[in-house]
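Attaching a single structure in structure tokens format; questions to follow.
A single protein chain has been omitted; all remaining protein chains appear in their positions.
So that you can tell them apart, the chains are marked A, B and C in the order they are listed, and the count of residues begins at 1 in each.
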Amino acid sequence: MVKVLFFARLREQLGVGEITLEDFSGSLGDLRKTLCEQHPNWSPHLQRDDIRMALNQELAETGAQVKAGDEVAFFPPVTGG
Amino acid sequence: MVKVLFFARLREQLGVGEITLEDFSGSLGDLRKTLCEQHPNWSPHLQRDDIRMALNQELAETGAQVKAGDEVAFFPPVTGG
Amino acid sequence: MKAVDRIEVCETPFDVAAEYTALQGNSGDGACALFVGSVRDFNAGSNVCGLALEHYPGMTEKSLQRIINDARDRWSLGRVVIVHRVGPMQINDEIVFVGVTSPHRQAAFAACQYIMDRLKTEAPFWKREVVVDTSGKPSERWVAARASDAAEMEKWSAG
Partner (left out) sequence: MKAVDRIEVCETPFDVAAEYTALQGNSGDGACALFVGSVRDFNAGSNVCGLALEHYPGMTEKSLQRIINDARDRWSLGRVVIVHRVGPMQINDEIVFVGVTSPHRQAAFAACQYIMDRLKTEAPFWKREVVVDTSGKPSERWVAARASDAAEMEKWSAG
């Protein structure tokens, strides 16, 4: 099982803050593709160039490998400080 | 009359913090020369390259003209902050 | 020199004076640089009347710790404090506090600015602001990231 989190504007656009994926294995990029296949209306939001990804609470790139028990997050550019 | 002030290490070396010069006219450089002629033992301290000068409480160079009523100061490099 | 980090994400107002006090204790550190960011009443052409900050609990603290660790690799630092507010806020409320002590003022200034620049571009916080239009009608919007913040980060890799 992989936990997937969405934050800020992206969370509002998708209408959900957290989902779980059963039996997923592959890269972060594969995970995003899987989500867009399951939810075609997410694609324009989740596939934006500026969307950032984290794997186990560290910034990560599309090639990073996701395994069972991992926590993945998608979010727009940060605006704190 | 011109008021002349000395600060910090220079004040201690000359043994005086303030003197007045009657009837002086000329540049800051001339003033320093006059002081060294009046007090030959001041020369090694007052003529050091790192001694800075102020005219009426603004940093000034040797060419600045001094007139009656002015306040002149000599001091070592500053070390505040 | 004792290296001490304090990282706090808080939902209520924090006290700048108390955070400054938390930086004390290294008598070899003559320099202390601080930055405080507050909620402005104007942003991107609109009057702002309120703000809410969302964050990613867990990742936030890890991200700030990583930024501090990298700052310590670059400069000789004593104490480092980062406090960041989340949740709803009002105009003039303090959002962020960054404080750094060092034996040298250049290191303190550089590290404080470096921490802010990285926090702005990688710590997982998102601002949502309430703006009022000319008719006085309020609406909410997510604050857009600024290209200038990303550009600021580049100066740290140039050296």
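Note that a contact is a pair of C-beta atoms (placed from the backbone, for glycine too) under 8 Å apart; a residue touches a chain by one contact, two chains touch by 3 or more.
In this text the structure is predicted, and so the values were computed from the model without any measurement.
Undergrad: Which chains here would be touched by the one that got left out?
TA: B, C
Undergrad: Specify the residue from the set C:92, C:135 or C:157 that touches the hidden chain.
TA: That would be C:92, which touches the missing chain.
Undergrad: Spell out, residue by residue, where the missing chain touches chain B.
TA: These residues touch the chain not displayed: 5, 7-9, 50, 54, 57-59, 73, 75-81.
Undergrad: Could you list which residues of chain C touch the chain missing from the display?
TA: Listed in rising order, the touching residues are 16-17, 20, 24, 27-42, 91-92, 103, 105-106, 108-109, 112-113, 116, 152.
To be clear about the criterion, only the chains that are shown with their structure count from here on.
Undergrad: So which chain is the furthest away from chain C, centre to centre on CA atoms?
TA: B
Undergrad: Please tell me the distance, in whole Å, between the geometric centres of chain A and chain B computed from their C-alpha atoms.
TA: Centre-to-centre distance between chain A and chain B: 72 Å.
Undergrad: Averaging over Cα atoms per chain, report the distance between chain B and chain C in Å.
TA: 48
Undergrad: From the C-alpha centre of chain A to that of chain C, how far is it in Å?
TA: Computed from C-alpha means, the inter-chain centre distance equals 26 Å.
Undergrad: Where does chain C touch two or more other chains at once, residue-wise?
TA: Not one residue in chain C touches at least two other chains.
Undergrad: Can you list every residue of chain B that touches 2 or more other chains, as numbers and ranges?
TA: If we look for residues of chain B contacting two or more partner chains, we find none.
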